[in-house]
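Take a look at this one; I'll ask things after.
As you look at this complex, bear in mind that one protein chain is not there, while each of the others sits in place.
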Amino acid sequence: MTPLELIAGALIALGAVFFIAGTVGVLRFPDIFCRLHALTKADGLGLGLVALGVGLLAASPGAVVRIALVWFFVVVASATCSHLIARHALERARRERS
Amino acid sequence: MKTTDPATDRGLGADTPSLPAALTVIPEPAPPAPPRWRRFLVAVLVLALVWAVLTEFQPDAWVFGGPAVIAGSVLLALLPASPGWRLSPGGALAFALWFAVQSVRGAVDVAWRAVLPALPLRPGFRHHPLRLPHGAPRVMFVNTITLLPGTLSAEIAGDEVIVHMLDTRADLDADLAALEARIAALFALPQS
Partner (left out) sequence: MTSFLGGILVVLLASVLGGLVRVFRGPGAADRLMAAQLFGTAAVAMLLILSQVMAMPALLDVAMVFALLAAVTLVAFVALSARGRPQ
């Protein structure tokens, strides 16, 4: 095992830890807003670490660019999507009270 | 408890924070929106570059990619133009580094709260006035709030953003004022 593989493996394993923490948050947190925090932040960093690790192992520069693009799309989309879900939940709560 | 419930209280609640003096962006007319043909050309260039990298410069791939690039760029040029903006290279670099650190902090913070047996949460909503100009700076601001520690942008109500906090005891105004200053630097906005 080369040092590079060791670093990559550690990054990927740490990423998996954040995925688990994100899921634990989604299951334990009391309402949808708190769960969204867990989902966007923990899973976002989890994917970032996995992407970094896989990027270190990747064979071609093209693959590295692709991995970076995938990560970028997911982070931008998840921030926007969690805003949309939160707004949806707020509007729904308002409608149910009126 | 200094929290408001936006489900019943839209608009200016009792909790509307007073403006901290940290940042005032000097109102100045935004750069005019670029003309349609320029937005089209920029889109063609960017999309063609992405496609070329994705297909690792295989010429065959343009049979599909060429029309897709043109179609995407036409759609973009047909959308209503948003106010123009420019980036400051130094501000962008500083922002990227700061953002990386903050998003790691945010993820570690929420991961801890999730796994600790006591589940340390004191969630609630706060209003925060939007002081950055319309367009890209404001979009960037609202999206970045979600990745900072303990905050999530839940809704935009007029010139305010409703922020959900994991712990309402945190100093939201100071955190968001720092973010506003970073974004003002990123977009080379004049500040006092």
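Observations on the model:
Which chain is which? They are A and B, in the order written, and residues in each are numbered from 1.
The rule is short, and it goes like this: a residue touches a chain if its C-beta (ideal position, glycine included) is under 8 Å from a C-beta of that chain, and two chains touch if they have at least 3 such contacts.
Everything numeric in this text was worked out from a predicted model, so none of it was measured.
In the full assembly, the chain not pictured is in contact with A, by the touch criterion defined above. Residues touching the missing chain, restricted to chain A, are 1, 5, 9, 12-13, 15-16, 19-20, 22-24, 26-27, 32, 35-36, 39, 43-44, 46-47, 50-51, 54, 57-60, 62-63, 66-67, 69-70, 73-74, 77-78, 80-82, 84-85, 87-89, 91-92, 95 (touch as defined at the top).
One rule holds in what follows: only the chains that are shown with their structure count from here on.
Chain centres here are Cα averages; for chain A and chain B they lie 17 Å apart.
Of all the residues in chain B, the ones that touch chain A in their complex are 6-8, 10, 50, 53-54, 56, 103-104, 106-111, 113-115, 119, 121, 123, 142-144, 146-147, 149-150, 152-155, 162, 164, 166.
Residues 17-18, 21-22, 24-25, 28-31, 33-34, 36-38, 40-42, 44-46, 48, 60, 62, 65-66, 69, 75-76, 79-80, 82-83, 86-87, 90-91, 93-94, 97 of chain A touch chain B in their complex.
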